[in-house]
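Note that this is a trimmed complex: some chains were dropped, and none of the rest were shifted.
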Amino acid sequence: MIKVFCLNSVTKEISENCPVADISELRKDPKNVVWADVSDPTSKDFEALAEEFDFHHLSIEDCRNEHQRPKVEEYSGYYFLVLYEASLVGDDDVLELRELNIFLGKNYLVTVHSRPIRAIATAHRLWSEWLDQSKVGAGLLAYLLIDAIVDDYLPLLDIISEGMDDLEDSIFGKWRAEVIEEIFMVKKKLLYLRRAITPLRDVFNTLLRREQPIFPHETHVYFQDVFDHLIRVADNIDTLRDMLASTMEAYLSVSGNRMNQIMKRLTSISTILMSATLIAGIYGMNFLFMPEIKWRFGYVFALLSMVGVALALYAYLKKVDWL
Amino acid sequence: MIKVFCLNSVTKEISENCPVADISELRKDPKNVVWADVSDPTSKDFEALAEEFDFHHLSIEDCRNEHQRPKVEEYSGYYFLVLYEASLVGDDDVLELRELNIFLGKNYLVTVHSRPIRAIATAHRLWSEWLDQSKVGAGLLAYLLIDAIVDDYLPLLDIISEGMDDLEDSIFGKWRAEVIEEIFMVKKKLLYLRRAITPLRDVFNTLLRREQPIFPHETHVYFQDVFDHLIRVADNIDTLRDMLASTMEAYLSVSGNRMNQIMKRLTSISTILMSATLIAGIYGMNFLFMPEIKWRFGYVFALLSMVGVALALYAYLKKVDWL
Amino acid sequence: MIKVFCLNSVTKEISENCPVADISELRKDPKNVVWADVSDPTSKDFEALAEEFDFHHLSIEDCRNEHQRPKVEEYSGYYFLVLYEASLVGDDDVLELRELNIFLGKNYLVTVHSRPIRAIATAHRLWSEWLDQSKVGAGLLAYLLIDAIVDDYLPLLDIISEGMDDLEDSIFGKWRAEVIEEIFMVKKKLLYLRRAITPLRDVFNTLLRREQPIFPHETHVYFQDVFDHLIRVADNIDTLRDMLASTMEAYLSVSGNRMNQIMKRLTSISTILMSATLIAGIYGMNFLFMPEIKWRFGYVFALLSMVGVALALYAYLKKVDWL
Amino acid sequence: MIKVFCLNSVTKEISENCPVADISELRKDPKNVVWADVSDPTSKDFEALAEEFDFHHLSIEDCRNEHQRPKVEEYSGYYFLVLYEASLVGDDDVLELRELNIFLGKNYLVTVHSRPIRAIATAHRLWSEWLDQSKVGAGLLAYLLIDAIVDDYLPLLDIISEGMDDLEDSIFGKWRAEVIEEIFMVKKKLLYLRRAITPLRDVFNTLLRREQPIFPHETHVYFQDVFDHLIRVADNIDTLRDMLASTMEAYLSVSGNRMNQIMKRLTSISTILMSATLIAGIYGMNFLFMPEIKWRFGYVFALLSMVGVALALYAYLKKVDWL
C-alpha cells in the first residue's frame, strides 16, 4: 500500500493521500516535498515506484530482497538507505529488527517496509510540528526519521543493561547456574544490534567527511547529530559487550570456586568418615588377644576415639581451609 | 577445452563455438564482445590463450598453478581475477571450493577453470536475457559472472547458520558431548570461506575508491553492487564466527556445569553410603560389653539409624544444593 | 544558577557576578572574555543561554539530556564539548563521573553542569594567577579547565594501581578467593574511565592535525599539552587493563593449582585410610582357620602392618609428589 | 669469499669469477650487470665491499651484525634488503632460518650470507635461462632471487599443514595427551615464519604504492608478483595460526571431556562397590537378634542382594549417562 504526502514548502501545507500517479508531476515542482510511504509492498507497488521515481533496477532489487545489511548507497540523483528499527517484544524480551528501506532524493523521500515501523508515525508528527522553525526539505524529513529510529536503540540498551546488573547479582549474590544461558542470549542480542548499527556508523562517517557534502549545508548539522547518536549507540553496545565478557569470566571463576569449595568439603567429610570407619574396622577384627575388647568401657572408648579422631581431623581441615 | 562466444553488440547476436584461431581477429573489432571459456585446460590451451590474447607470462603462470589466493591484479590492457565458487557436497556437507580464473579485457572475457563452475551457466543465461535492457560490454558480463558466484555464498551460509542453531539446541537442550567436534568442523568451514571472500572484498574496496575508476561509468554501479554483496557475505561470515565462538564458550560452560553437577551428586552419594557403613562398622565391633547388641530390636534400631542418618544427610545436602 | 565573570583583557580586570542579561552586550566587545558558569540548570537558564549566546538548538538539546558521550562538536561560531570529571567517593572507592558541558566561542566560555565540578574552582584560581604572563583569551581559559579535569585522572589511576598491587599480593601471597569480585569491580571502573577518556583523545587528535587549526596559534601548544595528558591517561588505563587481565589469569591459575593440591592431598589421605581399613577388614573375616587370629601378638602385628602400609604409601605418594 | 659475475647485457654473455678489484671499473659501464656473492664474509671482504661499491657504513654495519629483522631500506643509490630463507632440517623438522643480505643498485647486486643459501643457485640458473626473453637488469636478478626464497616457504607450510591434520586426528581419533607439546612446537615455528615474512610484506606494500616506483616500469610487474607471493605466504601462515588455535581449543575440550568421562566412571564404580560393602557391613554386625543370620540361604540372599543393588545402581547410572 502506498500513501503519498506532499508538502508545499512555501505555503507550509501538507496534502495527504495524493494519488500515486501524480507523483512524477508533483516532484517536478521544486517547491514540493513528496513523501511516499510504502507498507507491505506488492510487485505492482514496486513497478509504480520504478516508474514514478525512475529508480535504478538494482536498488529496487535490494528493496524486494529482505535481509539486506544496513547501508547507504549513492545512485545518480538519490540515496538508497537500509536501516533496522529495533524493539524487545513479548515477556522474554525477544529482539525484533524491522527493516526499513529509504530512497532520499532532492525533494522526495520514499520509505518501504513490510512490517509496521513506529518511527514513521513519530517522524510524521514532528514534521508538522517543525514546519515553522526550519527549512523543511526532504533531508530534514530523512533526519527526523533516521533520528527516531536511532534514538529508539538507547532505551532498549538500558533494558539490556539492567538485565546485566541482575545477572551480576546472580553471580556474586544468590548463585544460579542457569545464568550461563541468559548470558548467551544477551550476547546474541548485542551481536544482532551491533550488526544493525555499526555499518551505518561507518557509512555516515565516510559521508560526512567528504569534500562535497552530500547533504545541503543547513541539514549537515542534523546528520552530524544522527552520526553522534549512532556513535553513542555503537559505543554503548561495545561497552555492554565488554561488560558481558567480564560477567562471563566472573561467572566461570565464581562457578569454579563454588564447585571447588563443595568438592573440598565433600572429600573432607569422606575422609573424616573413613577415619572413624577404620577404628570400627580395627575393633571388628577377630583376634583372640585384643585387650580393649574385654574392657568394661571398651565400647565407649572406641566410640569416643572415633569422635575424637573426627573432631581432630575436622579442626585440622578447618585450619588449613580445606573444609 | 576452449569454447568461444562472440557477441556483436550492435546486432545483439551471439555466435557460439567460434574457432579459437579467430579470436585475435574478432577482438580487434570494438563492436564485438568475446568470451572464451577454458575448462580443464591443457598446455596447448594455455599457449593458445597467450598467443591470441597476448597475456603476460606471469598471469598465465598463476593460471597454471592452482590454489592461488583470491585476487584482482592489473596488467597492461586487462585485469586478472581469481575467485572461488563454494558449495557443500555430500551427506556430510563437505565444503568444496572451486577455483575460477578470469581475464577481463576491454571487450573480452576469458574464464579458466579445471572443475565445472555453476556460475558460468547462470551468467551465460542472464547474458542473453539482459541483451536488450543494457549496454552489454565485457564488464557487464564479468559482473553477471562474479555476482552469480558471490550470491551463491548466501544460501550456503544459511545452511551453516541453521546447523549452528542445532548445535545450540544440543547444548542448552538435549546434551551431546560430541558437539565439540561439529563446532570444530564448522569453524574450519568458516575459516576457508573467509579466506575465499575477504581478500576480494578488500581488493574491490580499493578498486572502487580509485580516482580513475577501472570500470566504465555505466558498469561502476554494478561492481558497487558486487562489492555490497561481498561485504554482506563477509559480514555474515564474521557474525557466524562470533556466534560460533559464543557457542563454543557456552558449550564449555554448560559442559563444566553438567560435570560439576554429576561429581557433586556422586560424591554426595558416596558420603551417604559411607556414613551408613560407619554405623554398620560400629555394630560389627567385637566388644564384650555393647548394650545394643543384646537389645531385642538392636538390629532394627541399627538399620533405622542408618536410614535416619542417610536421610538427614540427604536432606542437608539437598538444602545446600550439593546434591 | 548562572554566574557570569567578565575579563577585560586590556586592563586585566575580572568583574564577577555580571547580570545575565548583559552577556550579549559584553561579548560584542572583543576585548572582553566572558565566562558563564551554569550550575544545576533550569529550563529558564537554558532559554537565557540560547538567547544571549545564540546557540544552535541541537547543542542546547545535548546539554539538557544528560549522559552524552564525551565529545567535541563544531557549530558555526563555537565548539561544544562534553567532558567527565572523575573521582572515587566513599569508603568503597565508588567511581563517580560528573558531566561537564562546555561552549567555547571566540571570546566566551560557557560551562554547564548539574553537579559541582572541582576543576571549575581550580581553573578560576589559575585564571587570575596567569593573567600577567600570557595572552588570556577564552581558549586559554578552556585549556585551564580541561587540563584540570584531565590531570585529576592521574592520582585516581594511581589509587587503582595500588589496589591492584594488593590484589597481586592476595594471589601470590596470602590467598583469598574473594579476589575475583574485586578484580571484577576494578575492571568495571577501568571500563568506565576508558569510555570517558578515549573518545576525547581521538577527537583532540583529529582537531590538532587539521590544516586550519581551530585554536589560535598561541594556544595551540596548550591544547597539544592537553592532548599529551589525554594520551598519558589513556595509556595508563590501557596498561592497567592489561595488568588486570594478567592478574585475572594468574588468579585462575593459582586458584586451580591450590585446588589441585588440596584434592591430591585429600584423595591421597583417603587412599591411605582405605589401605588400613582393608587390613582391618581382612582380620575381621570369620574364617575358622586363620592362623594370625590365634597368635599372641596378632593384634599388635595387624596394627603395625596398618601403620607400615600407611607409612609406605605416604612415603611413595610424597616421593611422586602427589601428597 | 667473494665471487663476482658480470653480465654484458648487449652481448648477453656472463663472465664468471671476475676479480674483486675490477668491480668499481665494471659497474661504471651501464651495459654491465655485476653480481657479487659474498659467502661467509670476513672483515676484509666487508672493507672490499665498502670500497668497491661505496656503501654507507650503517648498511655495512647491519650486514656485519646478524639477526637483523627482515627489511628493505633505501640508501642514496641503492637499496639494502634483509631476507630469511627457511627450511625444515633433521628428523624433527627443526625450523632453520638463514639470513641473506642484499644490496640492490642500478646495475649491480650484492648478496651477503654466512650460511649457504639454496636460492642463490636457483637464481643463478634462471638468470642464464631468462637471458633471451627479457630485459635482464639487476632488478630482474633481484626478482629471481627473492622469488626463489619466498616460493620456498610454500612447500614448507604444506608440511606444517599436513602435520596439523595428524594432530587433529590424534585429538578426535586416537587420543594422545602429548599432542600439547607438538602444538606448542608448531606454534613457535609459525611465529618465527611470520616474523620472517610479514615485515617484508608490509615494506613491499609501501614500496609498490609509491608515486615514483622504485623499480623500473618493466620490472614493476615482477615485484608485484613477489608481493602477491608474500601475501599468499603470510595469509597461509595466518590461516595455519587460526587453525592451530582452533586445534588447541579442541584439544582442551576433548581432553576435558575424556577426563570427565573417566572420573564419572571411576566414581560411579566406587559408589557401586560402596553400596555392596554397606550390605556386607550390615550382615557383619554382631546383634544377637538378626533373623537373616540364621536363615538357610541367608548368605546367598546377602550376596544376591549385593549383586542386585549393584546392578540396579549400574542401570540407573547408565540411564542418567553418568557411567
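Chains here go by letter, A, B, C and D, matching the order in which they are written, and residues are numbered from 1 within each.
Operating definition for what follows: a contact is a pair of C-beta atoms (placed from the backbone, for glycine too) under 8 Å apart; a residue touches a chain by one contact, two chains touch by 3 or more.
Just so you know, these numbers come straight off a predicted model, no measurement behind them.
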For this file the homomeric complex, of which 4 subunits appear, totals 5
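What we mean here is this: only the chains that are shown with their structure count from here on.
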Between the Cα centroids of chain B and chain C the separation in whole angstrom comes to 40
The positions of chain D in contact with two or more other chains are 284
Among line, ring, star, complete and other, the chain touch graph is line
Pairwise touch list, complete, is A-B, A-C, B-D
Per the touch rule, the chain D residues reaching chain B in their complex are 172, 221-222, 224-225, 228, 231-232, 235, 239, 242-243, 246, 249-250, 253-254, 256-257, 260-261, 263-264, 267-268, 270-271, 274-275, 277-278, 281-282, 284-290, 322
Per the touch rule, the chain C residues reaching chain A in their complex are 56, 58, 68-69, 71, 73, 75, 177, 180-181, 184, 187-188, 191, 195, 199, 248, 251-252, 255-256, 259, 262-263, 265-267, 269-270, 273-274, 276-277, 280-281, 283-286, 290, 292-299, 302-303, 306
